[in-house]
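Take a look at the following structure, please.
All protein chains but one are shown at their positions in the complex.
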Amino acid sequence: MPEQFKLITKHIDELGYTPDIACYLRHGGYAGLKKALATPVRELAEGKKLSPQEVVREDVKASGLRGRGGAGFSAGLKWSFVDRRSGKPIYLICNADESEPGTFKDRQIIHKDPHQLVEGMIISCWANDVKLAYIYIRGEMPEGARLLNQALKEARENGFLGKNILGTGFDLEIHVHRGAGAYICGEETGLIESLEGKRAYPRIKPPYFPAVLGLYMCPTIVNNVETLCHVTHIVNMGAAEYAKLGTPNNTGTRIVSLSGDVMRPGYYEIQVGKVTLGELIHDANFGGGLRPGRTLKAIIPGGSSSKVLKAGEVFKLNRKGADGQMAKVDVPLLDLPYDFDSLQQAGTMSGSSAVIVLDDSRSMVETLGNLSEFYAHESCGQCTPCREGALWLAKATHRLAHGEGRKADADYLSHIAQNIQGRTICAFGEAASWPVLSFVKKFRDEFEAKGAADEAARAQGAGPVHGVKMAASPNHH
Amino acid sequence: MSFTVPSHLESELDEITTHYPVKRSASLMFLHALQEHFGYVSKDAVEWTARKLGLQPINVYELVTFYPMFRQEPLGKTHVKVCRTLSCALQGSGELRERFCSKLGLDPHAHAPQTTPDGKFTVEFVECLASCGTAPVVLVNEELHHKVSSADADAILQKGKAA
Partner (left out) sequence: MSAPAQPAPAPAPQAPPPVETMTVKVNGKTVQVPKTHPDWQGKPQPATMLQAARCAGVDIPHYCYHDKLPVAGNCRMCLVEFGTPMMDPATRKPVLNEDGSPKIAKSVLPYEPGTPRGAIACATPISPGMEIYADSKATLQMREAVLESLLINHPLDCPICDQAGECKLQEYSVQHGQAGSRFVEAKVHKPKAVDLGPRIVLDDERCVLCTRCIRFSKDIAGDDALGIVNRGSYNTISAFETGKFDNNYTLNTVDLCPVGALTSKDFRFKMRVWFLKESKSVCTSCGTGCNITIGSREGVVHCYEPRENDAVNGPWMCDSGRLNYKWIGRADRLREVLVRGTRSTWSAALQDLTVRLSKAPAGSVAVVASSRQTTEELYLLKKLAARTGATTDSVAREGEADRLLVAADRNPNSNGARLTGISFTEAGIRIPEIAAAIEAGTVKTLVVFGEDVTKHGIPAATLAKLETLFVSDILPNATTALATHLLPGAAHAEKRGTFVNVKGRLQKFMKAVEAPGDARPEWEFLHELVHGVTGQNGYSTIEGLFNQMAREVPAFAGLEWAKIGDTGVDVKI
């Protein structure tokens, strides 16, 4: 039976483990930083040499670490895009604006092991010649902000932060910056705008790629909390050892946030790809199964913006056969390994690794209504398709969920969503439209039946239905 | 009544301003601090922030209206934020919010923040509070309550009434 693999969450929830630096040091904390700072110059073939910082950057690339925030992009490659010749300062921002519905992993690190994040940040800053860094934390986590400030203070007092860190001449300051309740701040250019004291309007790319024109138009690295924590472990373990965790191209561990209709919702750290969706839901080590008497209806596998998967679906995945040749293999939904590539091949994504489980008691129409309302509320409103389309979707799903549906609404919803995805300034357009497109595509019968039933009821003189719990009015503001 | 920011708060904010190479960056931190102190962000607070950071008031007002955490009117002493988003909704946060509202004599269907006439409570539906594993969650002032049952909700109300 697969088990958790606790790398990041090793001490989290351990009895007696506290967020202060003394406890962190007792558990071997800041050894990674010391090791990183002592990295020797690496001699390469052809007489080339890598500076200590370059060595760590190369190791992060070699570790195969992929961003844990949502896009799953190679962290090492992201660092390699940084413009190091501009003469401008390089900034690093930790994206701690955890707000993708279903996700609650960064919260655990921030609240229960803040020094792990601080250490990962210091190493990452050192490796990238960053002298000033920020932690952009969700406004709704005031306690987390306090704990992080305390951790930074302790790190400063212990010579891990500030001037001349551990006598190496490296100076670094990290500050905590609080958001104020806007989901769009999770988008890295929106986050940068927000950190600049503006509305979190994502920037157009080109030209504003953060690695070149980021915070204050300087080269900027934005990494997720969990991603930065992994850097310490890569330094401690060595890139090669780290890369043995997980599966090829999906290395390391991930903290999966599991919620919805399972017996044991919670966060579970796994080796990437070594646990299947079915195991996450059903095994006693993880979700512990559905509620008694219930069957699985759907899985939202990577945060609320990922495309929904339907119970019973079978996917064609590329797999290496016994002969070493790649072949298409049928993989049922519950056998999908929980990793970046498998979910992508299944037409969805692992996103922020938040799995929301829906059982057969749930109305997909109401569920979509709930999600569409979220996106309508969170659209920043900067660009036309999303500003107008997100609320349009919310109003339409709300209408359908409240007894005023039409049979044609399934197509109507898909049409609106098609006109948003791929046409917006940032990926929020996809986030708002993917749930709609996938729900309607995979549960079309349910949407059409609801519309048809409403039409029939209206013909009998029925009015709108009140008291639908999951899809309240999208007109609040 | 004139708008006065206590000197200790002002020096705290002056210190925070030094965290950023560009003063404007401190805007959100200013608004948080002023809201914490005054209970909401008034027009005066917007103008004061703009003056301190060398901005136009509209630059600050844009933020107050964009970021949902900022309030333009005083709120109840106990601010109950019930998570509305999916994982909590699946665990009954809709009923939970209705319970808060009906017990306090507020409209159980209104979505926006509602404050009781005695100024003791504000109840509001908010989007995902990032604790979906312990749904349904309720943020009461700065304290997050997990797996909130009807009984827990009543206890929150009892505590708020006594406060």
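Things worth noting here:
All chains are identified by letter, namely A and B, in their written order; residue positions are counted from 1 within each chain.
Going forward, contacts are C-beta pairs under 8 Å (C-beta built on N, C-alpha and C of every residue); 3 or more make two chains touch, one makes a residue touch a chain.
Just so you know, these numbers come straight off a predicted model, no measurement behind them.
Although it is not drawn, the missing chain touches A, B when the whole complex is taken into account. Only one residue in the set B:61, B:100 or B:121 touches the chain that does not appear here, and it is B:61. Here one chain is not drawn; of A:16, A:87, A:207 or A:293, the residue touching it is A:207.
The chain omitted from view is touched by exactly one of A:12, A:425 or A:440, namely A:425. The chain not shown here is touched by just one of A:383, A:401 or A:436, and that residue is A:383.
For subunit B, the residues touching the absent chain in the complete assembly are 46, 55-59, 61-62, 65-66, 68. Although one chain is not drawn, its touching partners on subunit A can still be listed: residues 182, 199, 204, 206-207, 347, 376-385, 387-392, 395-396, 399, 412, 415, 419, 421-425, 430, 477.
Keep in mind that, in the parts below, only the chains that are shown with their structure count from here on.
Subunit A and subunit B have centres, each the mean of its CA atoms, that are 25 Å apart.
Of all the residues in subunit A, the ones that touch subunit B in their complex are 98-104, 106-107, 132, 138-143, 173, 175, 177-183, 194-200, 216, 257-261, 265-267, 300, 304, 354, 356, 358, 362, 367, 370-371, 373-374, 377-378, 380, 466, 469-470, 472-473, 475-477. Partner subunit A is touched in their complex by these residues of subunit B: 19-22, 24-29, 31-32, 53, 55, 59, 62-63, 66-70, 81, 84-87, 89-90, 92, 94-95, 109-112, 125-135, 139, 142, 144.
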